[in-house]
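Removed from the display is one protein chain of the complex; every other protein chain stays in position.
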Amino acid sequence: MKLNILYFAATRDTVGMDGETRDFPAGVATVADVLAALEREGEQYRAAFAEPSCLRFALDQVFVGIDAPVRDGAELGIFPPVTGG
Amino acid sequence: MKLNILYFAATRDTVGMDGETRDFPAGVATVADVLAALEREGEQYRAAFAEPSCLRFALDQVFVGIDAPVRDGAELGIFPPVTGG
Amino acid sequence: MIRTSVQAEAFDAAAELAALGGDGDAGALVSFTGLVRGEPGSTLELQHYPGMTERQLDAIAGEAAERFAVLRGRVIHRYGLLHPGDAIVFVAVASPHRGDAFDAARFLMDWLKTKAPFWKRETRPDGTAHWVEAQAADNEAAALWD
Partner (left out) sequence: MIRTSVQAEAFDAAAELAALGGDGDAGALVSFTGLVRGEPGSTLELQHYPGMTERQLDAIAGEAAERFAVLRGRVIHRYGLLHPGDAIVFVAVASPHRGDAFDAARFLMDWLKTKAPFWKRETRPDGTAHWVEAQAADNEAAALWD
């Protein structure tokens, strides 16, 4: 399952890139599964996702919770709480 | 006791003048007394003051109630509830 | 700190707003402009109580500055003959944060509506005229700040 992942703000700084397109193995079904899979890939992900309650997620540009199901080809945004306005 | 009385808005239209300086006899001690004294002077006052709960008063440019004491030389404004803004 | 004016002339809301921004102390700038409503051809005449109006506007502005964190503010109220779409009143407040700016602007308007000695007289296109009635809702809005 392929996802286009985008990182913003402090999450972008910690992961070290704006975004990436990645293939995930079968069994990665939710946003939480994606985080867990990435954390296995390296320290930068473990640091960025250390406090999932301080992260926000968007699937295809719509806010979702950490348990939202992901589907092939989706755009997943991962970022801290927003601070605009 | 001399008062400088100013009328505004519908009250001005009904009384038929912007204002007047008038001498009141002893015993005229409050705004209510002033209204009663004026009502004895003519129909235009009785028409203008018919519903005192729909009038507002200012003594020397400060809002007061109908029972406020008046003093010689004061400026008394008589007018309907305000509708600015 | 909150400057007030009573005037017959039109005002430049844009210039007034720009003058309040500051250079880093204010995070929030709220403005309210009251406009004349009505069909084309109608007019609105605003009468006021010269002297008392200025006193009341200053008193209301002072109360707002005491209740809320206000860095700078502006109140302008017009009188005289106005037409649909004309600006009657302008209130603007610069504050460190948005809550105070919104609250102070709304407070100023709610108190102006019930405590500033202005009266509106509306003339319809057919020439009939009437003094605008005070609204119970305005008294209720003002009472919420008591």
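Read from first to last, the chains carry the letters A, B and C; within each, the first residue is number 1.
Following the convention adopted for this analysis, contacts are C-beta pairs under 8 Å (C-beta built on N, C-alpha and C of every residue); 3 or more make two chains touch, one makes a residue touch a chain.
Please read all numbers here as calculations on a predicted model, not as lab measurements.
Within the full complex, the chain left out of the display is in contact with A, C. The chain omitted from view is touched by exactly one of C:2, C:64 or C:109, namely C:109. Listed for chain A, the residues touching the missing chain in the whole complex are 6, 8-10, 12-13, 58, 61-63, 77, 79-85.
The chain not displayed touches chain C at residues 13-15, 17-18, 21-40, 42, 84-85, 87, 96, 98-99, 101-102, 105-106, 109, 141.
Just so we're on the same page, only the chains that are shown with their structure count from here on.
Annotation: 27 Å between the Cα-based centres of chain B and chain C.
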